[in-house]
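The following block contains the structure, expressed as C-alpha cells.
A single protein chain has been removed from this complex, and every other one stays in its place.
Naming follows writing order (A, B and C), and every chain is counted from residue 1.
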Amino acid sequence: MGFLDINNVTKSYGAVEVLHKVDINVEEGEFLVLVGPSGCGKSTLLNMIAGLEGITSGEISIKDRVMNGVHPSKRNIAMVFQSYALYPNMSVGKNITFGLEMHGTPKEEREKALKDVASLLQIDHLLDRKPGQLSGGQRQRVAMGRALVRDPDVFLFDEPLSNLDAKLRVDMRTEIKKLHQNLKTTVVYVTHDQIEAMTLSTRIAVMYDGYVQQLGTPKEIYDTPENVFVATFMGSPAMNVMPATVEMIEGAPHAKISDSEGNHVTLAFAQDNLADWAGKEILLGIRPEAITDPEAADRDSNRIEKLANRVGVTEPSGADTFVTMTLGGKDIIARMRADTTVAAGEMFDFAVNMEKAVAFDPKTEARIKP
Amino acid sequence: MARAASVDMRTRMQELLPKIVLAPSFALVLLFVYGFIAFTIYLSFTDSRMLPSYGWEGWTNYSKLFRIREWDTAITNLAIFASLYIVICTIIGLMLAIFLDQKIRGEGLLRPIFLYPMALSFIVTGTAWKWFLDPGIGIENTMHLWGWESFEFGWIKDRNMAIYTIVIAAVWQSSGFVMAMFLAGLRGIDNEILKAAQMDGASNWQLYRRIIIPLLRPAFLSAFVILSHLAIKSYDLVIALTGGGPGNATAVPATFMYSYTFTRNQMGIGAASAVIMLMTIAAIMVPYLYAELREKK
Amino acid sequence: MSVASQDNAASVGRVGRTFVYLTLLLFALFYLLPFFIMLVNSLKPLGEITGGNMIALPQDWTIAPWLSAWSTAQIGVEPTGLKPYFWNSIRMVVPAVVICTMIGALNGYVLTKWRFRGDTIVFGLMLFSCFIPFQIVLIPMARILGILEISGTTAGLVLVHVVYGIGFATLYYRNYYAAFPTELVRAAQIDGAGFFQIFYRILLPSSGPITVVCVIWLFTNIWNDFLFGASFASGDAAPMTVALNNLVNSSTGVREYNVHFAGAILAALPTLLVYIVAGRFFVRGLMAGSVKG
Partner (left out) sequence: MTIKNTLKASVAVLALSSAAAHAEGVEVLHWWTSGGEAAALNVLKGDLEGQGIDWTDMPVAGGGGSDAMTVLRARVTAGDPPTAVQMLGFAIQDWAAEGALADLNGLAAEQKWDDVVPAALQNFSKHDGSWVSAPVNVHSTNWVWANSAIMAELDLEQPGSWDEFVAAMEAAQAAGYVALAHGGQAWQEATVFDSIAMGVGGPEFYQAAFVDLDPEALGGAQMVEAFQRMETLRGFVDDNFSGRDWNLASAMVVNGEALFQIMGDWAKGEFVNAGQTAGEEFQCFRVPGSEGTVTFNSDQFAMFNVTDTAAMDAQVTMASSVMSPSFQVAFNTVKGSVPARTDISDAEFDACGKLGMAQLADAAASGGLFGSMAHGHANPPAVQNAMYDVITAHFNGEYDAETAAAEMVTAVELAQ
C-alpha cells in the first residue's frame, strides 16, 4: 500500500468508458506526473483524486483511507488549477486563507500561515490586491500559495504552467521543483508537456485513450518506452520510428532498412533476442540524439554503427543542429553538434548508437523486450 | 454507481442539495405552467361556457373556432404584426446600436431615451398613443395647425391600415431594448478580430456586413426570442390603441382568446384558441431551444 | 469601446457623422413624443385639452391634476387618489423581485455548476414557461390561490409573480453563470466551501451586472402587470396599475384627461426611475452574459 493508491479505477459517462482500470500507487513524497495528449483522461483522473468527479468503479485511497464519495474538502488535498481559479472578488490574502476559514481555522493561525506562505513565495507585497491586478506569474504564485497554506497530504496540479509564456514557464518549473525538494510533499501533476513531465517528476504515467500506457521513472520512460505511442510522445524532437526487417548477419541480428537512395543498409542490433524475429518486419525506434556526427557519438556505447545517408535539410538551433533526412521511407531527424559541417544535399556518414535503439512489434506496437 | 460504504453525510448532502434547491421552482413550473396548460387543453374539449365544465365535446370547439371569421382576422393580423414588428425592431435596434457605437457625444443621455419606453406599459401610454395617432387631435391635426394642410395620417381609422399603427407603437416600445442588446453585443466583440479585418482592407461597410453582423448572431437570436414572445403575447397594446377595431380589423389571438373566454362566456372556444396559440409558440420556440441547449452540452 | 468605433469615427467623415447625429436625434424625438404629450397635457386645465392642440404647451400651467391624481381623485367610492395603491405596488413588487431574483440565481447556479442528468430538460421546461399566455392561467390560478387561502391578498399576488418570473430569472443567471469559470467552484470545493458558501462567497459577489438586468426586467414586468393584479388582488390590495385603470377607464363617466395623464406618469415613475438610474449598468449586464442566448 502506498501513500496515494489508485486501484482499478474506471470512469464512465453513461455508456462511454473514458478511463479503463487505472492502477497507480504513489509513495509519500513522490512527484507523479500524468502526461498525455488532450482527451487522454489525465484531468479526469486528477479530478477523481480530488473528489470533483465520482468514481465509477475501483477505489482511491489516501493514507489508507478510502476516499470514494468523500467530499473534496475532507481529503486533505490542495489543487492548483490551469486558470488558477482565483476568486475575483477577494483580495490575494483572502484567496489564500479562504480554505482555512472554511475549515474553521482561527484567525490568528490563518494570519500566521498566510505570512509564512507569502514570504515563501515572495508575494508579501501583493496580499491586498485583487487577482485582476496581478500578472500571470503572480497569479500562479498566489494559486500555489492557496494550495500550500493548507499543508495538504497531496498536492494536485492541473496544467498549472500552460497559461504562462515560455520564459516564465521555465522559471516557474524550476520553482515548483525547488518547492517540492524543500517541502517533500506528495504531488500529482497533470500536463500535456512532456518536458515538464521529464524535468519535474520522480515518476511519470503516460496516458492515452483512457489507458495508462506506461508508468515509470523518467529515465525508464525515455529509454525503454513500452510502445510506439510512449516512444513518440515523450522526447522532442520525437523518436524516429521506421519499418525495418531483422536480418541475421554472422549470427547477429541486424536491422535492414532502405536509405535515402533506395539502397538497403544494415545496422547491427545490441539486443540479442531479436534473433527470434529473423526475417520478420519490426518497427525500429531511434531517438534523434542517437543519430549524430561521429565526433559526437557516445563514447560509452559499445555499439556505434556507421550510416551513410544524404542530408535533407539542416536546422541549426544554437545548441544543436538538426538534420532531416529520409530513412526507411520516413522523414527522420538526427541531432548533430552545433558546429557540424554537414550541408544540405551532401552524403554524410552518421554515427548511430544502436544501444539506444528499440524495436517494436509492428502488429501490437509494443516494445520487443530484451 | 458503485460506491464504497464510506460516503459521509456531508458529501451526500452536498450531492443532494442542488436538486433540493432546484426542486421547488421546478415543481412550481410543472404545476403552474404545464399543469395549467394541460387543464387548458382539457377545457378545449369540453362544453365550458362561463365557468369550467366537464362535459366532453370532442373537437367541436376547434371546428367552431375555424369557422369564426374573427379568428381568421386574428391569425392574419398576428402574422402581419409579428413579422413586421420583429423585422423593424431588429433593423432599428441594430442601426441605433451601430450609430451609438460611433463614439457619440451624449450617448449617456440618448441611451436611456431609447430605452425608457420598455419601462412603460400601454396602460400608461395607451391614451397618449391613441391621441397621437388620432387624425382629429393627434399628429395630423397638429401638422394642419402648423400649416401643413395636406398632411394625412389616419391609419388608425382605416381598417386596412390600423394594424400598422399597432406595429408603430410596438416598435416604439421595444426597439430601444433591442438596441441595448445589440449594443452589448457590439461592445463584446473582440477588438483583435476587427483589427485583423481592417488590416485585410475591409471597408466600414464590409466590416459591418461581413464581420460584425455575423458575430452578433447570439444577439440576433436573443432579440428574436424576446420579440416573438412579446409579439405573441401582445394584448395591452391592442386593447389600449384600438380595442381590436376599427370593426375587428386589429384583433389578435390574445384579444380573441380573452374575449371568448371572459366576455362571451365561450370558455371552450377560448381554450381551443389558447391551445392553437401555445402550439404556435411551441413550433417556434422548441426548435430554437433544442438547438441552443444542445449546442451548450 | 471597440477599436472599430474609434477608427470608424475617424473615417466616417463629417457628412456621415452629421447623418448619424441627425438620425439619433430624430429617433430620440420619436421616443420622447408620447411621454411629452402626457407630460404637457397633465399640466393643462381640462378645458384647454378638449379644445386645443395636443402638442402645444399649456397656457395656464397647473399642477392641480397631479395633486388630484395622487391624493384626491376618485378611484372607487373613496376619493383617495393613487397614493395608497402606490404603496400596495411597492409591497408587492419588492418581495416578488427579491424572491424571484434569488430563486433565479440559485437555479442558474445549480444548472451550470451542479449539472445532473436531465438538467437541460429541466431548464428547457423552465424557459418555455416564459412563453405561456397569461390569460389562460387566470381560472386555475384563482382556484389554487383559493385553496391556499391567499386569494385577494398581496401575498397571493407575490406568489403569482414569482412563479411566472422564475423562467426569465433562471435564463438570465444560467447564461451568466455558464460563462463563470467552473474551476473557481472546484477550487472552493477543495477549500472546503459548501454548496451555499460557494454561492454566497464566490458567485454572488460577481453577479452584479446580471442582477441589474434581472431586477430591471422583473421590476418592470411586475410593476406594469395589470391582468394578475386585477384578477387576484382587487380592492384594498390592488396594485397601482389597477387603480390607474379605474381612474382612466371608467366607461360611462366623465373623463378628466389631465388627471389621467398625471396619474399615468405617477404610475410609471418607479419603472422610469429604475431604467434611468440602472440603465447604465443594463447594457453592461446584457454584455456580461444574457445576450449569449
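We take it that a contact is a pair of C-beta atoms (placed from the backbone, for glycine too) under 8 Å apart; a residue touches a chain by one contact, two chains touch by 3 or more.
Note that the coordinates shown come from a computational prediction; the quantities given were computed from them, not determined experimentally.
Participant: Sort by label and list the shown chains the missing chain touches.
Facilitator: B, C
Participant: Touch as defined at the start, partner being the missing chain; which of C:I190, C:L247 or C:I265 qualifies?
Facilitator: Answering carefully, the residue with contact to the hidden chain is C:L247.
Participant: Which residue among C:T170, C:S231, C:N258 or C:T271 touches the omitted chain?
Facilitator: C:S231
Participant: For the chain left off this view, which of B:M13, B:A27 or B:M50 is in contact with it?
Facilitator: B:M50
Participant: Using the touch rule from the top, list residues of subunit C that touch the missing partner.
Facilitator: Where subunit C meets the chain not shown: residues 50-51, 74-79, 138-143, 145-147, 149, 151-152, 230-232, 234-236, 242, 245-256.
Participant: Against the chain that's been left off, what residues of subunit B make contact? List them.
Facilitator: Contact residues on subunit B toward the absent chain are 49-55, 64, 67-70, 130, 134-136, 154, 156-159, 162, 242-249, 259, 262-266.
Note that only the chains that are shown with their structure count from here on.
Participant: If we look at subunit A and subunit B, which chains touch each of them?
Facilitator: Intersection of subunit A and subunit B contact lists gives C.
Participant: Could you pull out the chain whose C-alpha mean position is farthest off from that of subunit C?
Facilitator: A
Participant: Need the CA-centroid distance for the pair subunit A / subunit C, whole Å please.
Facilitator: It comes to 56 Å between the two C-alpha centres.
Participant: Among the residues of subunit B, which are close enough to touch at least two other chains?
Facilitator: 10, 14
Participant: By the touch rule stated above, which residues of subunit C touch at least two different other chains?
Facilitator: Residues: none.
Participant: For subunit C, which residues are in contact with subunit A within the complex?
Facilitator: 181, 183-184, 186-193, 197, 201-202, 205-206
Participant: So in the complex, which bits of subunit B are touching subunit A?
Facilitator: 1-4, 6-8, 10-12, 14
Participant: Touching residues of subunit A toward subunit B in the complex: what are they?
Facilitator: These residues of subunit A touch subunit B: 54-57, 59, 65-66, 68-71, 74.
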